[in-house]
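Shown here: the complex without one of its protein chains, the others still in place.
And now, subunit A:
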Amino acid sequence: MVIEFDNNQPIYLQIMNYIKGEIITGKLKPGDKIPSVRELAAELQINPNTVQRTFQELERETIVETRRGMGRYVTGREETILTIKKEMAQDVLDRFIRGMQELGFQGEDILAAVAENIHQRDQE
């Protein structure tokens, strides 16, 4: 696992997002085993408690399941994966809209710009 960390943001959130991304893009598949706290902390050179917190949050969001004495696995629940996808799409949209607003675009203008861009792409 290679993550370019941004020290300005909580590290556990960055690892969570990375793992979610790996699941959505299919690099991590339902039922795949994920590394232990120890392994991941050593590999990423980060605090073990930070990794522990990442896994706890992922469990809370039912993205990761613990099987007693076996380790942690990526969930097989379709709806959870769909939820992550929606959440991440929401983040992308939020960032995009904020950026457009900073450039002076508002509601209808943003919609028009998106529609035009998609239209152009379709024609190419």
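In this text, a contact is a pair of C-beta atoms (placed from the backbone, for glycine too) under 8 Å apart; a residue touches a chain by one contact, two chains touch by 3 or more; residues count from 1.
Just so we're on the same page, contacts and distances are computed from a predicted model.
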item	value
Hidden chain of the complex, named as in its UniProt record, picked from "YbjQ family protein", "Sugar ABC transporter permease", "ATP-binding cassette domain-containing protein" or "Polysulfide reductase NrfD"	"ATP-binding cassette domain-containing protein"
Residue among A:49, A:90 or A:117 touching the omitted chain	A:49
Of A:41, A:88 or A:114, the residue in touch with the unshown chain	A:41
On subunit A, residues whose C-beta touches the chain left out of the figure	5, 7-12, 38, 41-42, 44-50, 53
